[in-house]
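Of the protein chains in this complex, one is absent; all others appear in place.
Letters A and B name the chains as they come in the text, with residue numbers starting at 1 for each one.
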Amino acid sequence: MPVLIDSSQALNVSTLLKEIAESSKLVHKIEPGQVYSLSTPVQGIGSLSSASHQELSFVVGPQFLNALSQTLAGVIVLTEEVSQLFEEKFGKAAFVQVITPQPYLLYALLAQWFDLKRQPLAATGVHAMSVVDETAQIDPTAIVEAFVTIGAHAKIAAGVHVKSGCAIAHHVEIGAHTLLQPNVTVYDSVKIGQRCIIHSGAVIGADGFGFAPNPLLGKGAWGKIAQLGSVHIGNDIEIGANTTIDRGALDNTIISNGVKLDNQIMIAHNCMIGEHTAIAACVGVAGSTQIGARCTIGGAAGVSGHLKIADDVHISGGTGVTSNVTEPGRYSGVFPFARHAQWQRNAAVVGQLAQLRKRLRALERVGSATQPSSD
Amino acid sequence: MPVLIDSSQALNVSTLLKEIAESSKLVHKIEPGQVYSLSTPVQGIGSLSSASHQELSFVVGPQFLNALSQTLAGVIVLTEEVSQLFEEKFGKAAFVQVITPQPYLLYALLAQWFDLKRQPLAATGVHAMSVVDETAQIDPTAIVEAFVTIGAHAKIAAGVHVKSGCAIAHHVEIGAHTLLQPNVTVYDSVKIGQRCIIHSGAVIGADGFGFAPNPLLGKGAWGKIAQLGSVHIGNDIEIGANTTIDRGALDNTIISNGVKLDNQIMIAHNCMIGEHTAIAACVGVAGSTQIGARCTIGGAAGVSGHLKIADDVHISGGTGVTSNVTEPGRYSGVFPFARHAQWQRNAAVVGQLAQLRKRLRALERVGSATQPSSD
Partner (left out) sequence: MPVLIDSSQALNVSTLLKEIAESSKLVHKIEPGQVYSLSTPVQGIGSLSSASHQELSFVVGPQFLNALSQTLAGVIVLTEEVSQLFEEKFGKAAFVQVITPQPYLLYALLAQWFDLKRQPLAATGVHAMSVVDETAQIDPTAIVEAFVTIGAHAKIAAGVHVKSGCAIAHHVEIGAHTLLQPNVTVYDSVKIGQRCIIHSGAVIGADGFGFAPNPLLGKGAWGKIAQLGSVHIGNDIEIGANTTIDRGALDNTIISNGVKLDNQIMIAHNCMIGEHTAIAACVGVAGSTQIGARCTIGGAAGVSGHLKIADDVHISGGTGVTSNVTEPGRYSGVFPFARHAQWQRNAAVVGQLAQLRKRLRALERVGSATQPSSD
């Protein structure tokens, strides 16, 4: 069962839908059920199989008709078509029906409402146990929780919420209504746009990995190249837990508007990620690589450095991208897994493939000498 | 040399073994050595090669006889068999001998004792420089260190130890004797069981990566799906440093009793991990995947989303699991590494494998036309 809001905050379904601006366009009608009436209070959203009578659930298509017949949910968001099919097959429903042509979108909007409701009200202003440099500008509508540090000349805009334990260095700018979950670190001079969400443990603006051999320091020793660039993060971006985005060597690392980054992603210095590109967890992008707009990159994929990936490219999870991708489309490259013994046999042959091809070519010459080409 | 306890805390080996409840069953006898007597104080446990005379070491089998002959350790835990073989070959030992049929288990128990001893005593109660919501329930035997935040309605049970810099959101529940190392973040409504250990930088309950295309926000733009589920973590679970476990979209992400997770693991929303499954570092498990009980997953492996992995499945390190695994056993899938030039030759052929098979089939037809089948 998901997290429910307090029963004192619960609304009945028609009042609830009035709270959501877009619902007037989306909801065609609301029908009471055999068991549950329009006055049933709704405390949360559940999956069909786990929802209880205080919860609302949703159905995206007729493939879920049987699951729907077994749900205990008090309210269901569904299409006219599914509603009719259900009544034909199972009779009058126990649950309240919210009829809409776009049940998934309405679910998304309802989920946001419940998500907000479960967050406790936080007082605006700076907590007494935080340390804010006197030259920093904090909008009076911003919330700065305990154990936060904010450095010199930082600018925190209206409605920003910085949760406990965040460290924000000097000259950082954070745009309106951006949320930093606890224990986020933002290095100096980083700019973050509006309405972003940055999850815990993310580190934005640490030094890029830049070293040059310096024999004066010893055989094989590395001299540090100071990283003078910064990170610019646009608007409406989500950055997952423990994701790291390094600052540029000279120019900035750039994350464009609408990008969504999952957890434990590594974006190296001087990368540029195009608008609305979504990257799943554990992906690494090496330095100076440019990824286009509207790309998707599956989990644990890796992209080498100094590459250009076109717009609308979709990389399968686990793929290592080692050269430019100039055309949209889907790209993959993962070694197939198998039972260990079978894998062992096949992997051993991989190490002899070049030789295998040589032997095949030799045989082809023999074959063509023996009889006319079979092509 | 490992960490030693203070000499003032050191015990001699017989007193030490009396401190460990299980030792009466495990220890068959203790024999003084030629050099070290039963009153030799023991300050720590070392490997055979690094232990000094204040340290105890152990031997699991006769393959270490030569190493044993060179150790400087003052006390050795070993089997009767190894003890006799040693005396036959090298004569009377310098070290005290602790004879047991299970030296590795006794080592594990002794190591726990020394580990506890090296931890300084911490005062119970909440540190004055922490921020605890007045509605949170903190057991008086719990320890809450400095710079910790604990949100509304959180419940912290007996003997829990929350180290500095942890952020615990509202409605979190933490079971008895669980330890949170510094700088752990726990999002709202997460439940953690008893006797768990959560290492630094772990983030439990951040939002799952849930987005739906929302063209109203722009071409290719993503709308956020609020994540209303939570994370439920059972008893006796260890979670490694910087590991992230995301909250469910509607239902909960579930980590079952006895699961051991290493560092930098990513468990996506709505996953279920079965009892006593152990996962090595840098593994990613994508959303809604169910992993059975008693599985092991090697380091840097990845498991795709919406899969079911049976009980007692063992995945080799680096393997990408892309389909259900219904049978117990060991599964692998890693591309063999080689000298760069050889790899280059073989990897190039991988890109032509389908064509290679085609040519082979053509040849087989030629061969069977030339002479009768060789099968």
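Some points to look at:
FYI, contacts are C-beta pairs under 8 Å (C-beta built on N, C-alpha and C of every residue); 3 or more make two chains touch, one makes a residue touch a chain.
Just so it is clear, the model here is predicted, and its values are computed rather than measured.
Residue A:203 is the one among A:72, A:94 or A:203 that touches the chain missing from this view. Among B:53, B:155, B:276 or B:308, the one in contact with the hidden chain is B:276.
The missing chain, though absent from the display, is touched by one residue of B:40, B:83, B:100 or B:264; that residue is B:264.
Within the set B:178, B:242, B:270 or B:304, the residue that contacts the chain not displayed is B:242. Touch with the hidden chain on the side of chain B covers residues 1-3, 44-47, 50, 104-105, 107-108, 111-112, 114-115, 118-120, 127, 129, 145-147, 163-165, 181-183, 197, 199-201, 236, 238, 240-242, 258, 260, 262-264, 275-276, 278, 280-282, 293-294, 299-300, 317-318, 334-340, 343-344, 347-348, 350-354, 356-357, 360, 363-364, 367, 370-371, 374-375. Although one chain is not displayed, chain A still touches it through residues 129, 131, 147, 149, 151-152, 165, 167, 169-171, 183, 185, 187-189, 201, 203, 206-207, 209, 211-212, 214, 217-230, 242, 244, 246, 248, 250-252, 264, 266, 268, 282, 284, 286, 302, 304, 315-316, 319-322, 329-336, 338, 342, 345-346, 348-350, 352-353, 356, 359-360, 362-363, 365-367, 369-370.
In the analysis below, only the chains that are shown with their structure count from here on.
Centre to centre, using the average C-alpha position, chain A and chain B are separated by 26 Å.
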